[in-house]
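Heads up, the thing below is written out as structure tokens.
One protein chain is absent from this view; the other protein chains keep their places.
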Amino acid sequence: MQGNGFHNAKLFTAVNPAATIDYALFQRCVHCGLCTSSCPTYTELGDENDSPRGRIQLMRMVADGHPLSDRMRRHLELCLDCRACETACPSGVRYGRLIEPFRLAVEQADQRGEARYDWFREIVLFRLFPYADRMRRLLLPVRLMQRLGWYEMAERLGLFRVIPGRLGRMAPLLPSRLQTAPRLPKFLPAVGRKRARVAFFVGCVADAVFRPTHWATLRVLQQNGCDVFIPPEQGCCGAIHFHSGDNRGARRMADANLVAFELDRYDAIVVNHAGCGAMMKEYGLHWQDGLQPHRAKFAAKVKDINEFLDNLGMVPPAGRIEAVATYHDACHLAHAQAITEAPRRLLSLIPGLELRELPESGICCGSAGVYNLNQAEMSDRLAQRKVENILSTGARIVLASNAGCLLQIQRELRRRKLPLFVMHPMDLLDLSYESKRPWRG
Amino acid sequence: MSPLVTELRAAAGRENVLSAPSELAVYDCDGLTIERQPPRAVVLPGSTRQVAAVIRVCQRQGVPVVPRGAGTSLAGGCVPLGEAVVLALSRMNKVLSIDLRNRMAVVEAGVANLQLARALSGTGFHFAPDPSSQAASTIGGNTATNAGGPHTLKYGVTVNHVLGVEVVLSNGSIVQFGPVGDPAGLDLIGLLVGSEGTLGIVTKVWVRLMPNPQDFHTLRAIFADVADASNAVSQIIAAGIIPAAMELMDQGILAVVEEAFHFGFPTDAGAILILEVDGPRAGLDRQQQRIVELCRQFGAREVLQASTAPQRELLWKCRKLAVAATGRLSPSYLIEDGVVPRSRLPQIIDRIAEIGRRHQIRIVNVAHAGDGNVHPILLFDERDRQQVDRALAAGREVLEECIACGGSVTAEHGIGIEKIALMGRLFAPADLEAMRRVRQAFDPSLRLNPGKLIPPRGLSPLDRGHPQ
Partner (left out) sequence: MISASQITESLTPADTAAVAEAVRNAGSRGMAVYPIGGGTQSGYGAAPSRPGIGVSLANLNRVIDDPADDLTITVEAGLTLAALDRCLAVRRQRLPVDVPRPKQATVGGAVAVNAAGPRRYGYGTIRDYVLGFTAVDGTGTVFSGGGSVVKNAAGYNMARLMSGSLGTLGILTQVTLMVRPPAEAAALLVCDLAQIEAAEPLLADLVRSDVRPIAIELLAGQLPDEDGLFGPPPKGDSPIFAADTAVAKKQIFPAAKGTGRRLVGTVPCERAARLCVGLEGSSEEVDWMVEELHRDWNAAGVGVTRQWTGPYGDPIWQQLTEMPGNAELSMEIHVLPSATVATLGKLLPLVPHGAIQARAGNGVIRIGLSCRAEDCRCVGEADAVGPTAVALIRQLREIAAAAGGKLVVAQHPDDTPLTAADIWGPPGPAVRVMQAVKDRFDPHNLLNPGRFIFP
């Protein structure tokens, strides 16, 4: 530890990372502390510097002119931005609106300063992940290796561990059997009486890794009387850029989607992964320029698939699935979008399914966007905690409405060689509509 | 690095000691934000042994120790006065055992009240004290303040639900009292509960578990004004009925709660009561009927039953999070914790309104009405010094009024530093001297949470808090 632990003081005399934050947002926090127990990092570490109340105080200190020390920065970087604290906060503190711009400003200041070139961020995060086609091409050899059984062997032998850093953590995140599925069409017609016209948001990583889930979602929408449009020009929602500090990149992605979706043609833009949905619902908040009203209008049309079907009134599926399942609340659904009951209601319509409540369901699984790549240790601890809770329910099927959660939970289960099924609620609903089961026999 | 920090690291492990000023600042206050003082160090021990080692270090170095759970005290009980070391028990957060046969659970002090509740879900048992801070506040903290909550009306406060404690005394020795009763000695468990960390550091608690009631009905009674509602409460108690809970919210707080949680309270209601009856299903209807009749007789416009479990939960959420939700109304607030004999409830509610008008401070009220426990919330803006002073003066006057009614200045939040100057109003010098003797018996060098609970001799009731 050096001196009093402050450095970079010079940097922030020029740019205060809290400068763009409305001070009244800090003042909304009355310091009651009721948020602390909702915070995954505080629950794990017990240090109030790693709690929402503590982090707000740290940021407020910086806003008041206190230099940002390395230690403060570490506490702020350890935040998952899961926003469980927003759900817990009685006073309505918009924590995301504090931590997100703050971290963005810190990242930007870094780039302006003695910017280190972060190849992972520049190449993998910004040039690869947001492009489903590139991802799929990259994953082609993986799929081949999996089919030949080499991939599992490599995993068993620990070969991935020799791949350094964040790239090495990515390999075991991939599902053990990447499934292939045909490309999505531009349009799918409603089955039966027509009840709605919707556009479907495809996304990037989700499309590369979870295309079968997309198909399942589309079939469920069709079964519920929806004409589904899949505009081919659409792209990534921009969340990866936004949460990694590339504000401009994020805006570029958002604006490309404004062009791709002809809003007036659809009743809703339906999205099946919570991370994308949460980002798009906030399009209207992040950038104050001429396009802001258009982005706000776009955001108002965005609906999570669970929310959409629940509002529409879902046609009950007929196929029995005799199994015990548990539902994990993805942070970006439960906390960012306040959707917790809808998926449970939908799943409860599956005949035969017993849905058991997951303890600490609202505590982050540690995936949190790219957090699992950047904050490996905390991410692993949270994954372990999540799986312990899952096991306590005795469920055989784990459901979550977000790609990151599915990957994270799957990886931890695989590491422990536990044969649980991890799937999206739409996967299970689709099976029920199709009168199939997740497993044979 | 100071010798103190070096020794603390040796005692509790390097990873369990915070000493960077920027990290200490986060521990400079609790839920009471008008009194702040950063600690000299923060220790986050992982075991009772480490707690004992830390106490010994602090004794050697002559440094005060301030225990802290979740830091939700509303009375400044966790503020580290006198450059103290904060001993935060948040890492000791394991539920150690649940023993249903003996209706008992053993938890480390840092276990959150709600964490215990979750651990007990499905067992058919619960821990009765349910303070509104229960989502975060710890069993250790509940024990230190003798916490209450809405359901203490029928089931009693924390002291009625603690069967045993493991405690580190001021000399660093570790002792256990209970969980088996022992008539051969003084009731030190009862004494430690509510002692605000001034007699010892509680590290482990054996709590009593209560069987869940077979059924309960939750009602809301809507009144045109708060006077009618408080009168109805007094009448229900006077009629010899003790419901499981009887909570009051006035119009001011209802507006905030409605904004936050969208329950659907009528906007023109002057006050509502939340009433709960519980027990064997067989007796509930008649119990409820009597209460409904009394409410109607004393002015309730409407009495409705929460018909579904989610609705009941939302109703309780509204009540429990009401205080913290006032951040929506005002940048700062001061919440008081006055208590009066139950028949005086209408009188104190009336006086609170008058005091608010006179000091030009907006006051909204929630109350554990069945216990005569009022929580007036005084709203102000901390940047306006005059407003702060007016709020403090109004708060003090409310509490003096409670004393005048034969009540007390705190029912469940504790004295902390916030109300310490009022102890001299509440107690005679000999009464305070008796408490000082107890304190000296436990902690002769007065190192444990100094400046809290008991005023120093000669502190005038008009002084603001502790000597700085």
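Just a few scattered comments:
Which chain is which? They are A and B, in the order written, and residues in each are numbered from 1.
As a convention for this text, a contact is a pair of C-beta atoms (placed from the backbone, for glycine too) under 8 Å apart; a residue touches a chain by one contact, two chains touch by 3 or more.
Remember, it's a predicted structure, so these values are computed and weren't measured experimentally.
For the chain that does not appear, the touching partners among the shown chains are B. The chain not shown here is touched by just one of B:191, B:224 or B:255, and that residue is B:191.
Interface note for the absent chain: among B:159, B:248 or B:363, the touching residue is B:159.
The hidden chain makes contact, of the residues B:286, B:357 or B:457, with B:286. Touching the missing chain, out of B:9, B:68, B:351 or B:413, is residue B:413. Take subunit B: the residues that touch the chain left off the picture are 99-104, 124, 145-146, 148, 152, 156-157, 159-160, 169, 175-177, 179-188, 190-191, 193-195, 199, 211, 214, 234, 237-238, 240-242, 279-283, 286-287, 337, 339-343, 368, 371-373, 406-415, 419, 423, 426-428, 430-435, 437-442, 453-454.
As a convention for this text, only the chains that are shown with their structure count from here on.
Subunit A and subunit B have CA centres that are 37 Å apart.
The touching residues of subunit B, counted against subunit A in their complex, run 1, 18, 20-23, 25-27, 29-31, 33, 44, 70-72, 88, 90-91, 93, 110, 112, 114-115, 118, 121, 133, 135-137, 260, 321-328, 331-333. Subunit A meets subunit B in the complex at residues 1, 4-6, 27-38, 42, 45-49, 53-54, 57-58, 61, 66, 69, 71-72, 75, 88-93, 359-360.
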